[in-house]
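A single protein chain has been removed from this complex, and every other one stays in its place.
Chain nomenclature is as follows: A, B and C, assigned in order of appearance, with residue numbering initiated at 1 for each chain independently.
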Amino acid sequence: MTPDAAKVALSRQEIELPSWAFGNSGTRFKVFTQPGVPRSPEEKIADAAVVHSYTGVAPSVALHIPWDKVEDYAALAAYAKEQGVRLGAINSNVFQDDDYKLGSVTNPDPAVRRKATDHLLECVDIMDQTGSRDLKLWFSDGTNYPGQDDIQDRQERLAEALREVYDRLGDDQRMLLEYKLFEPAFYTTDVPDWGTSYAHCLELGPKATVCIDTGHHAPGTNIEFIVAFLLRTKKLGAFDFNSRFYADDDLMVGAADPFQLFRIMNEIVRGDALDPDAGIAFMLDQCHNIEEKIPAIIRSVMNVQEATAKALLVDRDTLRAAQQSGDVLGANAALMDAYNTDVRPLLAELRESQGLDPDPIAAYKRSGYFDQISKDRADGQQAGWGA
Amino acid sequence: MTPDAAKVALSRQEIELPSWAFGNSGTRFKVFTQPGVPRSPEEKIADAAVVHSYTGVAPSVALHIPWDKVEDYAALAAYAKEQGVRLGAINSNVFQDDDYKLGSVTNPDPAVRRKATDHLLECVDIMDQTGSRDLKLWFSDGTNYPGQDDIQDRQERLAEALREVYDRLGDDQRMLLEYKLFEPAFYTTDVPDWGTSYAHCLELGPKATVCIDTGHHAPGTNIEFIVAFLLRTKKLGAFDFNSRFYADDDLMVGAADPFQLFRIMNEIVRGDALDPDAGIAFMLDQCHNIEEKIPAIIRSVMNVQEATAKALLVDRDTLRAAQQSGDVLGANAALMDAYNTDVRPLLAELRESQGLDPDPIAAYKRSGYFDQISKDRADGQQAGWGA
Amino acid sequence: MTPDAAKVALSRQEIELPSWAFGNSGTRFKVFTQPGVPRSPEEKIADAAVVHSYTGVAPSVALHIPWDKVEDYAALAAYAKEQGVRLGAINSNVFQDDDYKLGSVTNPDPAVRRKATDHLLECVDIMDQTGSRDLKLWFSDGTNYPGQDDIQDRQERLAEALREVYDRLGDDQRMLLEYKLFEPAFYTTDVPDWGTSYAHCLELGPKATVCIDTGHHAPGTNIEFIVAFLLRTKKLGAFDFNSRFYADDDLMVGAADPFQLFRIMNEIVRGDALDPDAGIAFMLDQCHNIEEKIPAIIRSVMNVQEATAKALLVDRDTLRAAQQSGDVLGANAALMDAYNTDVRPLLAELRESQGLDPDPIAAYKRSGYFDQISKDRADGQQAGWGA
Partner (left out) sequence: MTPDAAKVALSRQEIELPSWAFGNSGTRFKVFTQPGVPRSPEEKIADAAVVHSYTGVAPSVALHIPWDKVEDYAALAAYAKEQGVRLGAINSNVFQDDDYKLGSVTNPDPAVRRKATDHLLECVDIMDQTGSRDLKLWFSDGTNYPGQDDIQDRQERLAEALREVYDRLGDDQRMLLEYKLFEPAFYTTDVPDWGTSYAHCLELGPKATVCIDTGHHAPGTNIEFIVAFLLRTKKLGAFDFNSRFYADDDLMVGAADPFQLFRIMNEIVRGDALDPDAGIAFMLDQCHNIEEKIPAIIRSVMNVQEATAKALLVDRDTLRAAQQSGDVLGANAALMDAYNTDVRPLLAELRESQGLDPDPIAAYKRSGYFDQISKDRADGQQAGWGA
């Protein structure tokens, strides 16, 4: 693709921000606090809008229920619109209640399963109010010890809950089923890999698709293979972007392995799935434990943009010709040529053409926003993962 | 299950031996030779029959084509019968020809794909002659470098070849599709995980099922979860048993992690899938690079038996009651109680009741068979993986 | 070793309990509470004494500062003695203060380093009062992003702090330097592996030795190799026992891979390092997130005992003869013969001979202790990791 064509594609790109990334997070060892952290869903949305104002490609904010529970979701949507963004996916939370110690929808206790499923249904109610298309489901459900519970039984319970929620979805609503290898469960996890998610989505129907969190795989897993496979079978629904060196580190996307992010975006471009119309949601899902949150999120958005730009610049004809002729080094070189290109000037030009500052981080720093929120939000309870 | 009931179940167990495990194997660094190694399919079958004669649970031998290519498969089957065993699964080989450098059924070159698919079809012809039920497919196909070939295209080519072979299967024939994370391909593998195999099998139809090789997973993968999942969806067709500490080490099954083998067999017992009538093939697929081959295979068969015996002894009522009541420690203890039991006396009793020596290894050593084959097979070309 | 000799060795075994394992713990997603959880160091010690009263091999309790900070350590030691146990290692904590966001003794800010080192020195002061021999050092220090800090500089800062603390140790005091691959730091960790710990201990001198936490390694690491290597070089100081399937899961020791635990204890027995006089501290360091804490700790102690008993029963002469003669299968069989032995009867006999109940878990359950503490400790702040 020519640089100009790439700019057009890049100008249409959309990256969804997670409200919770603006709040405090940490590890089991410590949650470090930071000045200026939001105290309410509205303040998270305001921060997200700031990110969008500097990058131009982050027009929506995903909510997390109950962390972002409000009385009036229509009002929240209106507030978001005022800020220049819209509400995105609704993320359910069935892991932060003492009742869920042994699982939520897969719990051996039917009463707990009922409570968990009701929460998921409530999330669909919220979607009706926010106008959200996507219900994102991540289950921490699993077991810590061999024998603790019956693996097959738990699959049946899972299938049952998913079915009930699926049937509740409206015509324009979708279910995104996320998978994760481990943590917080340490022996079995009920949706541990893409295969499990895929199989359930297939059983459920066309409104159910797989969500790939880039930090949720076993070591050595080839994520772009999964992307390609799910694109082929029309079951890729969304990404939760972040990066990791070890487990689910939730670092800034592109920070740990920028080449992997490029390879993922390369499959997206190859599969013609970048455009919002293609129906794949590109979302961040990160924890900024030690770094300042807003600039970290701006950086993350830019990292996705840069990987995308490189993927768009791949000379597809050269690549395909080399592939078809069995030219291993030539095909690899065609890909690497794009990866090795410095696309920052191209993105700076794109931003300028959109009336944005070519350097979003510098512009944000100059803005004084951080000093302002540090002062304004000095009191009160900072948002975080706290149940 | 009571010990007596366990003995009945154990007496019906069948473990298939791979002909190639009796030949030389090694790593890319060195294949060490051993005295007494077979020089022909017949000699491999003779060795397998020896293993069966001491263990009583290894009545069939899997063949590998072309390593076990013969003129007359009916004669080979008759020979096996004379030795007291039968011919089992046919394993195809589309990885040891220079043409397959860039893949077999997924090769960008249609001529190579044709050649590979023809080999698979030839394997079905052989099945017709041997009376084998199962065609085992393992593809080394993949790429070593990003960009080398198109992931989605390769999936299409794979699907096409599988379909052609599937359609050729007779009414009583099945296709077992094995997956493997990596090796010999180092960037992408075309069937890298159970999800990929499962998805293709689902597309193909009821005669296609997944084969789990216990050494083919990413680090940290919970294999018994996959077993349970595939049992639930009726898509588990077979095991290739072996064990590993790191990658596809192909050590004796149960040697690296006997507790894992027990957990796998526990899912089999729980899913009522042990009996040969359940249609799951339990096969060894190992490399005895440095240890003597026949006793290593006897040991492997015994390891599977011991893990099975422990799984059969699990007190299912106690286990289920603890699981249902959320008694984490109680449920784990119910499982561990069986695992910690020394089942060797029970298996010795079983063997004696079957007219076998209670100690197969000692009996084999006393037999003088090794000395005999070391002398008889001193000349000629030892069997191995050599193309 | 004969069963009788094994019993003598087992009767001298000592396993140290961590005070914090009796408090609440969890993951970043949720800390589940439990009834009866201690509210003070004294209550933790009381619970530990209960474990010792049923197992007979857990006579000491490790403290964690500041979690177990008290006014009068001599009084605490006296209280422990009354309960039938003694105070063990002092565990420092330089990871739960906002100041330590970018590290403690390796922090780029000298003031933070001073504060952290002062805490370590304070721990030695406490050791003087408790009579503890061992200072256990675990540093969460590291970085999350490439470039965040200078790896070599951090090593220099670490060496400097260790030296200052080492020089403060009394004649009978020791420093145990723990290592950990990752978490909470996700890019670099300043003491990530045994090699780093070993190198620093070597520089420091004979009072500094390595502490092996069995959950702190990269996937595929052979822990018993490290044990053997450190025994050979006299630098093994202690174990933090737990088990894991994935990362630092902190499950009950022996729960995830009982064969690994056996292999570790086998190296200990082979190296003549089991006896308390050998100077190696065998400590638990676990998190009982979802299971009842006291019986989980009793189970853990029993798991170590069982692995030890099996290791003691290895027929060393047979093993060595097979090893020396290159009999791969024979040597492996000699080891497995001991592993496959059910040692629970032997341990039951040992307990009875010591006036203990042969079944510690059942005896604990009958005791009514759990009901008592659940009632007594219904109010107040449960102990946990909370800073």
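In the analysis below, a contact is a pair of C-beta atoms (placed from the backbone, for glycine too) under 8 Å apart; a residue touches a chain by one contact, two chains touch by 3 or more.
If you're wondering where the values come from, they're calculated on a predicted model, not measured in any experiment.
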Option from C:105, C:137, C:335 or C:383 whose C-beta touches the chain left out: C:335
Omitted-chain contact residue, chosen from C:82, C:109, C:167 or C:352: C:109
Of C:35, C:220, C:276 or C:345, the residue in touch with the unshown chain: C:220
Residue, one of C:151, C:278 or C:362, that touches the chain absent here: C:151
Those residues of chain C which, in the complete complex, touch the missing chain: 102, 108-109, 144-153, 155-156, 181-182, 187-189, 192-196, 198-199, 202, 217-222, 224-225, 228-229, 231-233, 259, 263, 267, 270-271, 319-320, 322-326, 328-329, 331-336
For chain A, the residues touching the chain missing from this view: 219-220, 222, 245-246, 255, 257-259, 290-292, 295-296, 299, 306, 328-329, 332-333, 339-342, 344, 361
Interface with the unshown chain - residue positions in chain B: 25-30, 32-33, 95-96, 98, 100-102, 140, 144-146, 181-184, 186-187, 219, 244-247, 249, 251-252, 255-256, 289-291, 385, 387
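Everything that follows uses one rule, which is that only the chains that are shown with their structure count from here on.
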Busiest interface, counted in C-beta pairs: A-B
Distance from the mean Cα position of chain C to that of chain A, given in whole angstrom: 38
Overlap residues in chain C, where contacts from two or more other chains coincide: 219, 245-246, 255, 290-291
